[in-house]
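Please read through the structure below; I'll follow up with questions.
Here the complex is missing a single protein chain, while all its other protein chains stay put.
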Amino acid sequence: MSTAIDAFTIVCVAAGVFFYVAGTVGLLRFPDSPSRLHALTKADNLGLGLVALGLLPREPSVLGALKIVVIWALVMLSGASTAQLIGRVLRRGRR
Amino acid sequence: MSIQTFLDIALALLVIGVAVWTIVARDLFVAVVAYVVYGLFLALVWIRMYAPDVALTEAAVGGGVTGVLLVAAGKRLDISAIDIDRQKPSMALATLAAGCSILLAGVLMIVILSLPAPAPTLAPQAAAAASGPGAGLGNPITAVLMSYRSFDTMLEKVVLILAVVGVWSVGADQAWGAAPAPFGPDRPYDALVFLAKALAPVGAIIGFHIFWTGADAPGGAFQGGALLAAMWMVALMGRLIELPRIDARWLRLALVAGPAVFLAVGIAGAMLAGSFFAYPSAFAKPLILSIEAFMVLSIAVALTMLVAGPPYRKGAP
Partner (left out) sequence: MTPAVLAALVGAALVGLGLYGLIVHPHPLRKLLAFNLVGSGAFLVFGMVARRGAAAGLAFDPVPQAMVITGIVVAFAASALAVALVLRLFATSGRVDLDPRVWTRPDDDSSTS
C-alpha cells in the first residue's frame, strides 16, 4: 500500500514540476508581458494543484490533508487576484 | 554525493544568484522584487537548518512585510530619483569596494570553518527553561523567548515602539495627529477589493492559529503578529477600512499593550515568584500565552504603522 502511495506521489509531483518548468519557459520565452502572465498563472496553478494532490495521501490525519487543501486554495486565490491586477496595470500602459 | 547534498548546493547557488541579481539590477523596482524572492529562498535554507520558526519569520517579515515597505517607498520616490540611479561609481571605488568585500567574506569563511570542535551550546539551559519556568511549552524557542530570555523579548518590543515613534516624528509638524497617507488610490481595482474581502479574514484566522500553536509547535507571537499585520495591510489596500489617526487612543493603547503587560508580569514576578521576570510555576503556561496575546496585538499594530509611515495632511510640507 505504501509503495502505491509513493508511486502516486512521485507521479503527481513530477507532473506538477513539469508544469512549473513549462510556465517558467513561457516566462522566459514569450515576447510580451500579458502572454508571460498568462503562461505563469495557468501553468503554476495547475502545477501547484498536482503537487498538492501528490502530497495529500502522505498526510497522517484528515486535518493535515485539509491544511494542504487550504494552502492550495489560498495560493490560487492570491495568484489569480495578483495576475488580474498586473494585467490591469499592463493594459493601462503603466509599469 | 547524495541527493540532499545536491539539493543543498543547488539551493545555495540559487540564493547567491538572486542576491547578486539584487545588487546588480539596474532598476530599483527590479532590485526590490529580487530581494523578496531572495527572502523566500532564504526561508527554504532556514528549513534545511532545522529552524522552522526562523523560516516563518523570514518569509513573513523579511520577505513579505519588508517587500511591501520597499515597493511602496520605491513608488513614492519614482519620479525624480532617476538621475541618481544613473550615476555610475568610479572604477577605483568599485575595485576598492570589491576588495573589501572579498576580504571580509574570506575572513568570515575562515572563521566559520575553524570554529571550536565540541560546539559551545546553551541547549541544556534552554531545555531546562522549557520544562521548568516555561512549564509545559513544547516549543523550545518560545520557551527561550518568553522565559529564559524574557527580558530581551520585552526590550525588543520597546524597540519596535521606538521605531514607530521615530517614523511618526519624521512627518510634517502641521500634520501631527492626522492619519498616515493611504496605501493606494481612492478607488482600488475590484480584483484588489475581492482579494481583500476573501483573503483578510482567512489570513487573520491563520495568523491567530500560528500564534496559538507556537507554544508547542513552530510558530509564535512574531510570526502570527506579522501575518495579522499583513492581513490588515491587505484590507487597507482594498480600502475596506481606513488608516487610523495616530493620536487615536485605541491605537496607542494597542501599541504599548504588549510590553506594558510583559513588564507588569515581570515586576509582579519579583513579588510573587521570587525574582524579576520569573513566573509562578503553577500557571506559567497560561500566563505566557496571555502575555503573548498582547504581544501579538502590539506587533501587528507596530508593523502596520511602520509600513504606513508618518502622518500626512494635504498641504502640509
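The chains carry the letters A and B, assigned in the order they are written, with residues numbered from 1 in each.
By our rule, contacts are C-beta pairs under 8 Å (C-beta built on N, C-alpha and C of every residue); 3 or more make two chains touch, one makes a residue touch a chain.
Predicted model only: the values in this text are computed from it and were never measured.
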Touch list for the missing chain, restricted to displayed chains, reads B
Among B:Ala94, B:Ile205, B:Ala248 or B:Ala264, contact with the omitted chain is made only by B:Ala94
Touch with the missing chain holds, among B:Arg149, B:His209, B:Arg239 or B:Arg313, for B:Arg149
Across B:Val37, B:Ala126, B:Ala178 or B:Ala191, the one contacting the chain not displayed is B:Ala126
Checked against the full complex, the residue among B:Leu108, B:Leu240 or B:Ala270 that touches the missing chain is B:Leu108
Absent-chain interface residues of subunit B come out as 4, 8-9, 12, 15-16, 19-20, 22-23, 28, 31-32, 35, 38-39, 42, 45-46, 48-51, 53-54, 57-58, 61-62, 65-66, 69-70, 73-74, 76-77, 80-81, 84-85, 87, 89, 93-94, 96-98, 100-102, 104-106, 108-109, 112-113, 115, 119-127, 140-141, 143-145, 148-149, 152-153, 156, 159-160, 163, 166-167, 170-171, 220, 222, 226, 299, 302-303, 306-307, 309-310, 317
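Methods note: only the chains that are shown with their structure count from here on.
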Rounded to the nearest Å, the gap between Cα centres of subunit A and subunit B is 27
Within their complex, subunit B touches subunit A through residues 29, 189, 191-192, 194-195, 198-199, 202-203
Within their complex, subunit A touches subunit B through residues 70, 74, 77-78, 81-82, 84-85, 88, 95
